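The structure is given below, and queries will be raised subsequently.
Missing here is one protein chain; the remaining ones are kept as they sit in the complex.
A and B are the chain letters, set down in written order, and residue numbers restart from 1 in every chain.
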Amino acid sequence: MFKAKLESAKEFKKVVDTMATLLDEICLQVNEEGVRAAAMDPSHVALLSLNIPRIAFEDYQADEHEIGIELEAFKKIMNRAKAKDKLILELDEERNRLNVIFENQGKRKFSLSLLDLSGATTKVPELEYHNVITIKGDALKEALKDADLISDHVIMRASPYEFKIEAKGDLNDFTAEFSSEDDAIISIEGEEEVKSAFNLEYLLDMVKGVSKGDIVKLYLGNDMPLKMEYSLAGCELMFLLAPRIEE
Amino acid sequence: MFKAKLESAKEFKKVVDTMATLLDEICLQVNEEGVRAAAMDPSHVALLSLNIPRIAFEDYQADEHEIGIELEAFKKIMNRAKAKDKLILELDEERNRLNVIFENQGKRKFSLSLLDLSGATTKVPELEYHNVITIKGDALKEALKDADLISDHVIMRASPYEFKIEAKGDLNDFTAEFSSEDDAIISIEGEEEVKSAFNLEYLLDMVKGVSKGDIVKLYLGNDMPLKMEYSLAGCELMFLLAPRIEE
Partner (left out) sequence: MFKAKLESAKEFKKVVDTMATLLDEICLQVNEEGVRAAAMDPSHVALLSLNIPRIAFEDYQADEHEIGIELEAFKKIMNRAKAKDKLILELDEERNRLNVIFENQGKRKFSLSLLDLSGATTKVPELEYHNVITIKGDALKEALKDADLISDHVIMRASPYEFKIEAKGDLNDFTAEFSSEDDAIISIEGEEEVKSAFNLEYLLDMVKGVSKGDIVKLYLGNDMPLKMEYSLAGCELMFLLAPRIEE
């Protein structure tokens, strides 16, 4: 069996929105410890990993299951979440469906056909980073949206005291500068200067669920993948984005 | 003469919006008791009846008149209503126009050409129902919007203790369940179990003007028309919707 209840359907909607922006489908691995998933985007540039420990749920009961979800349909259903709705996710093993139930003034139950995605597990590579930037999510998101006016990719630079996002256009340029003293920065770690270039469209997809008050961790190296971590309502999201190697 | 003043132009806008969604034109029957109108939608599936007793108006003076209105033009004008605008409706018999006047910081007067719709009266049939559901308008509206994700029609079921809205899609399903104890329900009356199917597009049009705090009455039978009643700022709206007979 699998039955899990979340306090806020609207918060979980952000998690599903973010997954649906990068991925077409995902296989949730559920067991008594919680829910896990990992997948590459269709063009194999970005990897998303999700971890929801059972403590993030109001109620949680689960045996071991693989639940294959078509994310566009799941997203449309989650977009129906209203402000005070609680969310129940419940596996209907007989009909091979996931029941998505909004509880509030009454009970609104969607039942979603499942996909067979077993065996489609993605291994998350372990990478070592020396530069770690902990930054307010909205400041990062706005700087990326700024850069989007100017170019389709950015260079991220980190030094011991500074984090920069740069975009160069044909006519106009953009640079966001965050120093250790800026309000946006929680901390900047790392002894060296590093830089990598990334596709902006993916970056914007990755921060889609981020809103004011969320804290984002960025792990940066030289021409290395960007690792990004943040959590939404107890759901831990991790992303790896391949660097853009400039000729 | 006909001159009537309403406290809130913005509330009356919702009434006009709802009428304009279902109907192309309407003939208002005004007399000293108030304003009445009834009409079928162009495909004769839904009937709308409006009753505004004179008590709903701040000021009201009227002889007997038939005022034929092109609803798309009236709706566009009413969409110009601002938060604190009062509304004056005034018949200009000489020019055969309805003056639609917004009063607030100044006076903004639209004058709307009238249609000759005399003789186009619609009789409202008297139907008898045993099952009556009184439900919060926003809960009903959201459940119908949910169902719209899944199918283009719904089955409504009522039993002595429960009211259900069901939609079946090719892949996914939806059911909204409201029991007597749910916050959304004011009351459920009726001894029998009944069910009827309805076109969802019409249902969504019928609840268009409903917002939080409005209470909706549903009268349900077996393969019978749905009767829906609610009032907006003292304007009583009643709808009849033909059932969808499934082969």
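Going forward, contacts are C-beta pairs under 8 Å (C-beta built on N, C-alpha and C of every residue); 3 or more make two chains touch, one makes a residue touch a chain.
Just so it is clear, the structure is predicted and the values come from calculations on it, not from any experiment.
Chemist: Which of A:E7, A:E66, A:E103 or A:D146 sits in contact with the chain that's absent?
Modeler: Only one of A:E7, A:E66, A:E103 or A:D146 touches the chain omitted from view, namely A:D146.
Chemist: Out of B:H65, B:R108 or B:K195, point to the residue that touches the absent chain in the complete complex.
Modeler: If we include the chain that is not displayed, B:R108 is the one touching it.
Chemist: Using the touch rule from the top, list residues of chain B that touch the missing partner.
Modeler: 73, 76-77, 80, 82, 97, 104-113
Chemist: Which parts of chain A face the unshown chain closely enough to count as touching?
Modeler: Listed in rising order, the touching residues are 136, 139, 142-143, 145-146, 149-150, 171-179, 182-185.
As a working rule, only the chains that are shown with their structure count from here on.
Chemist: For the identical-sequence pair chain A and chain B, what's the CA-based rotation angle in degrees, nearest 5?
Modeler: Superposing the C-alpha atoms of chain A on chain B needs a rotation of 120 degrees.
Chemist: In whole angstrom, how far does the Cα centroid of chain A sit from the Cα centroid of chain B?
Modeler: 43
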